[in-house]
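Here the complex is missing a single protein chain, while all its other protein chains stay put.
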Amino acid sequence: MGKILMKGNEAIARAAMLGGLEAFFGYPITPQNEVPEYLSRYLLEEGKVFVQAESEVAAINMVYGAAAAGFRTMTSSSSPGIALKQEGITYLCGSELPCVISSVMRGGPGLGSIQPSQSDYNQATRGGGNGDYHVIVFGPETIQETIDILKEAFDIADYYRNPVMVLVDGLIGQMMESVDLTKPVKKRFLPEKDYAANGTKNHPGERHIINSLYLESNELEHHNLSLKKKYDLATANETRVELINMNDPDYVIVAFGTMARVCRSAIEKLAEKNIRVGMIRPISLWPFPSSVFETMDAPHLKGILCVEMNLGMMLTDVLVANNGRHSVGFFGRAGGVVPDPDEVVDAILHFNERVVK
Amino acid sequence: MCKPVNIRVAGFGGQGIMMFGQMLAYCATNDNMFSLWVPSYGPETRGGTANCSVIVSTKMINSPVFTNADVLVAFNQPSLEKFKEMIVPGGCILYNSSMIHDPILPEGVRGYGIPINDIALELGTIQVSNMTMLGAYLEFSELFSDATAEKVLEKYLGEKKAHLLGINKQAILRGREALRALKG
Partner (left out) sequence: MEVKYKKTKGLTDSPLSYCPGCTHGIIHKLVAEVLEELGVLGESIVIASVGCSVFSYRFFNCDAVQSAHGRACAVATGIKRNLPDHVVFTYQGDGDLASIGIAETIHAANRGENITVIFVNNAIYGMTGGQMAPTSLIGQKTTTSPMGRMAEVHGSPLHISEIFSQIDRVAYLERVSVFNPRQVRNAKNAIRKAFTYQVEKRGFTMVEVLSSCPVNWGMTPVDSLKWIEEKMVPVFPLKVFKDKGVENNV
């Protein structure tokens, strides 16, 4: 099959179905409405479950229920809606239940705007739920990459029994791009869901209990440590990064998602000016690809420029990963503004004015 | 094509701006090229002005956004005024001369006025003015063949609107003719 032209949000929905989505629960919010709209037709056509919930809170808790029963389940939302889902996300992590969350970012804080933004980087990678937990977060840069990651996301979620979030901005959700839905996905061994609460008749003599309550401190600490082991494993195995033009660069840009695409164009323009700029493009935002900063071989590097559609969120991860080795600068636009390549070119040309640390 | 073509399309809501842009993106996909369509979305699409941008390329498209377009397709006066300065040197503007009379264009930018409303009304409905403009753009850009455009149009309209295929095809044809006449 050749390429087809698809809207980002519809591609998210279709890719999730290709990834084995069995039950979707969502609530309308711009700019991700085409995700539930698409699934309300096509998922039901396949005899699977679609419910428009009464709220984002209800939707994520329906996801919790479906995951508890052992089904591949997903919700989708945008910034203020993802804020509401934090309760469910920490319960999913605490109870070790897999699910996929697609988050289509708009400007904030508060009701903000509906224009594209990356200002939920912290919300996604740090989370707003309670407790020691992590969500595995991917920040694809094209609709194609969004599709490829979503097709694999259910496997990753099942493997770690943990939520996986695919974080894009409203531009990726709203735009259309030619894509190939048939690209093969890495297969991994997945054990039976022997935890599913699907009735003892399916597992006689053994009750399955989905729970995140451990009132004894030592019991909960034991649980926390076992979760940490899992997160360490995910850090070792699921960290994804693309290195671009990293052969003896003058500057290195760090950017993800739509911003990384804009920076690719900026890098081409800078090459015309004989300025060699490389890029570290984190694909997994949690785990963050810190180790490439340690192994980076750039003897003539003048600095690292972190570029985001916010006022400096991934910057914290970049500063920690850089660990004082190089000068770090920041360029960002907020409020729903997508900077064009010339602005990034200008930021590199005036790097000294951009230095943070 | 050695370089991606950046096209900005703008007009009133209801003039078929989004369809115009999507048709180009579908044509590119049909011809195994890379294409990217970005709508303006949100409150401004309810009534008011609408715009979208399209990038067509033979190689991977990097930045999905651009400030200066290679081509501006303006369906009304406010859109022309809003975007006419955001054009690359040597760029081009296709405008709806049924609604825009004697425009003042930036220096070094070529303009082609096509009376798409008048042509569409001659064909029987104002609703095909956008496809008239598409015909003009296809003639101007030489990007896609009639066969590609017709195939894409047929898919776009689907079974429900199949009865509109004829008039839309005619509109594309008339748009081409109009631009050819201007080119001389």
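The first chain written gets the first letter, and so on, giving A and B; residue counts start at 1 in each chain.
Simple rule for what comes next: contacts are C-beta pairs under 8 Å (C-beta built on N, C-alpha and C of every residue); 3 or more make two chains touch, one makes a residue touch a chain.
Remember, it's a predicted structure, so these values are computed and weren't measured experimentally.
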Report, in label order, the displayed chains that the undisplayed chain touches. A
Given A:208, A:302 or A:326, the correct residue touching the omitted chain is A:208
Hidden-chain contact residue, picked from the options A:4, A:18 or A:49: A:49
Give me the chain A residues in contact with the hidden chain, please. 22-23, 25, 49, 51, 53-55, 57-59, 61-69, 71, 73, 87-88, 91, 95, 197-201, 204, 207-213
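As a convention for this text, only the chains that are shown with their structure count from here on.
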Quick check: how many Å separate the C-alpha centres of chain A and chain B? 35
Under the definition above, what is the set of chain A residues touching chain B in their complex? 2-5, 30-31, 113-115, 170-171, 174-178, 258, 261-262, 264-266, 268, 338, 340-342
Write out the stretch or stretches of chain B touching chain A in their complex. 22, 25-26, 28-29, 32-39, 41-42, 61-67
